[in-house]
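Only one protein chain is missing; all other protein chains are in place.
Going in written order, the chains are labelled A and B, and every chain counts its residues from 1.
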Amino acid sequence: MPVSLENLASRCNSTVYGDAQLLISGVSSLEEALGNEISFISNRKYLSKLEHTNAGAIIMSALELEYFLSSYPNKALNAIISTNPYADFARISQYFFEKNNCIDKIYGQNIHACTNISKDVMLPENINISSFVTVEAGAVLGNNVSIGAGCYIGKDVIIGDNTFLCPNVTIYHGCHIGKNNIIHSGVVIGSDGFGFAPDLHIQNPEWVKIPQMGIVIIHDDVEIGANTTVDRATFGKTIIGKGCKIDNQVQIAHNVLIGDYCVIAGCTGIAGSTKIGKFCMLGGGSQISGHIELADGTIVSGGTAVTSSTDKGDRITGVFPAMPHKEWEKNAAIIRQIQNLRKQIKALEKEFSKMKRH
Amino acid sequence: MPVSLENLASRCNSTVYGDAQLLISGVSSLEEALGNEISFISNRKYLSKLEHTNAGAIIMSALELEYFLSSYPNKALNAIISTNPYADFARISQYFFEKNNCIDKIYGQNIHACTNISKDVMLPENINISSFVTVEAGAVLGNNVSIGAGCYIGKDVIIGDNTFLCPNVTIYHGCHIGKNNIIHSGVVIGSDGFGFAPDLHIQNPEWVKIPQMGIVIIHDDVEIGANTTVDRATFGKTIIGKGCKIDNQVQIAHNVLIGDYCVIAGCTGIAGSTKIGKFCMLGGGSQISGHIELADGTIVSGGTAVTSSTDKGDRITGVFPAMPHKEWEKNAAIIRQIQNLRKQIKALEKEFSKMKRH
Partner (left out) sequence: MPVSLENLASRCNSTVYGDAQLLISGVSSLEEALGNEISFISNRKYLSKLEHTNAGAIIMSALELEYFLSSYPNKALNAIISTNPYADFARISQYFFEKNNCIDKIYGQNIHACTNISKDVMLPENINISSFVTVEAGAVLGNNVSIGAGCYIGKDVIIGDNTFLCPNVTIYHGCHIGKNNIIHSGVVIGSDGFGFAPDLHIQNPEWVKIPQMGIVIIHDDVEIGANTTVDRATFGKTIIGKGCKIDNQVQIAHNVLIGDYCVIAGCTGIAGSTKIGKFCMLGGGSQISGHIELADGTIVSGGTAVTSSTDKGDRITGVFPAMPHKEWEKNAAIIRQIQNLRKQIKALEKEFSKMKRH
């Protein structure tokens, strides 16, 4: 259903420039938007695109609006004036997306006939549980929780209000999932941490399993991507802080502590007992060693292996630059022997200073 | 059931040298083949193995056959003369493998009693749906589709003819899977892309979720390995082209476009909006940055982080060479300070040229 520009602006505490009653039916990119759609601009270098867009309205900052109006005095424009156009575009997108959402609105208890829910589990007023879901004894499910087909909820698991589990998610016993979480398919939470004591006699060698007795706690407003894994603590807790966003195929080991509002891109691995501060950003495919501490606001570039602790606000990179393979063959050979370069330089310096002395 | 060499040759548009009526019962390696089995050779350096093999027949090129006959004039040989012995060996293997295949032939509608299939889904003439499968409303299943136990097929998903989903695959709503696909267990297709707009006020910080409204399209003849993930587009489509072969634990982010006939080895990650051309080959564990373009025929070595676009036919490598740990400790220390080496060289050059001038 179309909604007025004024209405949309009020949803993100912003104001309207132009026709406040204009009806908007959806969101789109500047290039593809139609007259009843809204788009956004957050970077002056794209401002010229506004000349040619068909979008009915634009979300933009007051500064850009002023700049645009002075540059293109004859162009008509409707706008939502925002302090954060990208974030407000996201909020308005969410508004329209809910209209045709993949997640059914919950009214009452929608429990598929073919589920295995322990009799002692209290079902809240509004809940969706799809087919072939198992919920073990002692689990506590919040209001407006949705559990996709084939999920497994272990004993004594707690899931907060409004949390959505996509199909085929596995939550081991005792773990706590906060409110407003989105957990994507194939995620495993609470699997055993990787802990073994070596007892490697010649006669009867063994890696003796250290029982993983702790749990995982995931705070509110977290999203976890497909096939990501989070191991339970040996003792105590593996913790993911409030508002964290974690991509697909991330591996989080036992006793890792992740502060609030971190963003962790796909294929990243974090080894055991490492502490990640608040507002950290880890690039895709990064590997964080165990037992270190990344300070608040640390940024790790994609593909970087971080082996020691960082200071607040550090931006860390360690990626071998990609190059034509033939170049690499030569360069890699030099790097293997780079001590020789240093020795040659030292020898030259020594001989040179000897010569100067004569 | 044994089949004549002639018959096998006709299946790959090839011709027979030797006994066309010889009966063949299976395929094997040159070392292990018995007299009723066929093997292949595609590299002259292994030609001497033909002297001692017990294989009843060999798939080989006309050139190698001629070379062999001139080198070993007294050795009897039956052969299928092929322009691509390895590919024809694969085709003949497929023929024999179907005889004892893991996938039951489909005759009629084989639907397990315990499934959750939306009533509006039309079931084709021939289809296998195993136990504990969920198929949501609006899904369209092609003829000869097989769906393994525990799979989830979301709303409005389209699956083309002859496609096989192994157990525990998850396909989110709206995604399209082509014909003749093989999707291995644990694969997740259509999970949300990783998109959040930062709105990090001190008071009430938030990574605002950008709704992922697009879909995933997978074209015909694609194989996707176990636990690989493919995210849906923000707007529009994430696309995997015709004939692509993707290994296990690959992560493909939102809005990635992959051209036809690419091969992507295990543990590779491709970040958002990157475009991969046709016939590209990505080695295992490679990490491809977002918003770049790999031209047709690009080859990326395993373990390489690619951070910028490539030209047609580039072969790109960027791997720190592995070495004894003690060597690495010294070399890594030099690399951390490699600017010093350059400075020392510059200083030497400067002093040296000063000296020459005197």
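One rule holds in what follows: a contact is a pair of C-beta atoms (placed from the backbone, for glycine too) under 8 Å apart; a residue touches a chain by one contact, two chains touch by 3 or more.
All figures in this text were calculated on a predicted structure; none of them were measured in a lab.
Here one chain is not drawn; of B:Ala20, B:Ala62, B:Ala87 or B:Ile292, the residue touching it is B:Ala87. Screening B:Asn7, B:Asn36, B:Asn248 or B:Ser309 against the full complex identifies B:Asn248 as the residue touching the chain left out.
Touching the missing chain, out of B:Ile111, B:Val263 or B:Ile292, is residue B:Val263.
Hidden from this view is one chain, which touches chain B at 28-29, 32, 84, 86-87, 89-91, 93-94, 96-97, 102, 112, 114, 130-132, 148-150, 166-168, 182, 184-186, 221, 223, 225-227, 243, 245, 247-249, 260-261, 263, 265-267, 279, 284-285, 302-303, 319-326, 328-329, 332, 335-336, 338-339, 341-342, 345, 348-349, 352, 355-356.
Although one chain is not displayed, chain A still touches it through residues 114, 116, 132, 134, 150, 152, 154-155, 168, 170, 172-174, 186, 188, 191-192, 194, 196-200, 205-211, 213, 227, 229, 231, 235, 249, 251, 253, 267, 269, 271, 287, 289, 299-301, 304-308, 314-321, 323, 327, 330-331, 334-335, 338, 341, 344-345, 348, 351-352, 355.
What we mean here is this: only the chains that are shown with their structure count from here on.
Mean C-alpha position of chain A lies 27 Å from that of chain B.
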